[in-house]
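All protein chains but one are shown in place.
Letters A, B and C mark the chains in the order given here, with residues in each chain numbered from 1 onward.
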Amino acid sequence: MPEAAVTIDPATLEDLLEFRRQRDWQQFHSFRNVATALLVEVAELLEIVQWTADAALPERLLEKRTDIEMELADVAILLSYLVHDLGIDLDAAVRRKLALNEERYPVALARGNSRKYDEL
Amino acid sequence: MPEAAVTIDPATLEDLLEFRRQRDWQQFHSFRNVATALLVEVAELLEIVQWTADAALPERLLEKRTDIEMELADVAILLSYLVHDLGIDLDAAVRRKLALNEERYPVALARGNSRKYDEL
Amino acid sequence: MPEAAVTIDPATLEDLLEFRRQRDWQQFHSFRNVATALLVEVAELLEIVQWTADAALPERLLEKRTDIEMELADVAILLSYLVHDLGIDLDAAVRRKLALNEERYPVALARGNSRKYDEL
Partner (left out) sequence: MPEAAVTIDPATLEDLLEFRRQRDWQQFHSFRNVATALLVEVAELLEIVQWTADAALPERLLEKRTDIEMELADVAILLSYLVHDLGIDLDAAVRRKLALNEERYPVALARGNSRKYDEL
């Protein structure tokens, strides 16, 4: 069921928090540090395809599937720490942003158009 | 319940996919493009605190709470598209990465230590 | 003479340092903060082409020429502060890195090949 694939289980979050607690790493997890680590992980994800031509992309993704999964896992882990530590309701935040995007990108203007809302 | 806070609902993912479908934006959503957009959003998150001293961080996070929530929502949205499009089981990937991290960072060595595993 | 185009004049560096001194901004310019600001500027550069198809890239670069020049200027400015503050001889560092790259990427192996040295 692909609908569930983008989420992590509450039990998994508990394990992430326990992993951190056991190592006493909360002291390093300021917002700035975790956000920086998140950025480094996304950069590592991008690095995988930095020299790959568009036409060669599907083959590259296949070849590097495991690396990509592990980088995306890192992104999800760090995002989870950030969201947890700030006490944010991520689903509610996403719904609010989606509502904002519906306003900024009306279908009539944005359909098939990749321009930013201030250039539409 | 903070345990649920880091996930987005399957219904929300459906709405994200529908938002994209209505605008015919799948054509722009190559792995490279969405990963690049994800990186840009994380950079915008970092920008919020780029000149903030550590001591002033809590006040800055309070002042910029809404901006931070919206940037984190963008991160979650783009991560969701990536994970969905690649057909990845994110929870399983996170559990595998966590198991790898347990090996790389044994509690005895890593406790209270922020060094990378290859420097431990 | 395009060969000179990638450098900035010593007089320009002096003006950058004077700009900072007048505003008493050295206090914000820790290595971490300036490196973070540098990253944010490069992300803004990337944002300009994040949804642009390869075939549409030349047209996009033309349309956004001024924005790109200003983002590259920001990158050069922040790089200059970093290099100055650390007391690095950038030309010597580049020559050492180039020598390392000559070893890592022998022409016979690397010619027409975009793989990283550890995958060659």
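FYI, a contact is a pair of C-beta atoms (placed from the backbone, for glycine too) under 8 Å apart; a residue touches a chain by one contact, two chains touch by 3 or more.
Bear in mind that the values here come from a model prediction, so they are computed numbers and not experimental data.
Mapped onto chain A, the interface with the missing chain covers residues 28, 33, 36-37, 39-40, 43-44, 46-47, 50-51, 53.
Mapped onto chain B, the footprint of the missing chain covers residues 36, 39, 51-54, 114-115.
Taking the whole complex into account, chain C touches the unshown chain at residues 1-10, 12-16, 19, 22-25, 27-28, 30-32, 35-36, 38-39, 42-43, 45-46, 49, 52, 54, 57, 61, 68-70, 72-77, 79-80, 82-84, 86-91, 93-98, 100-102, 105, 107, 110-114.
The criterion applied here is as follows: only the chains that are shown with their structure count from here on.
With centres computed as the average of Cα coordinates, no chain lies farther from chain B than C.
With centres defined as mean CA coordinates, chain B is found 3 Å away from chain A. Measuring from the averaged C-alpha position of chain B to that of chain C gives a distance of 26 Å.
Once the centre of each chain is set as its mean CA position, chain A and chain C turn out to be 26 Å apart.
In chain C, the positions touching at least two other chains are 36, 39, 51, 53.
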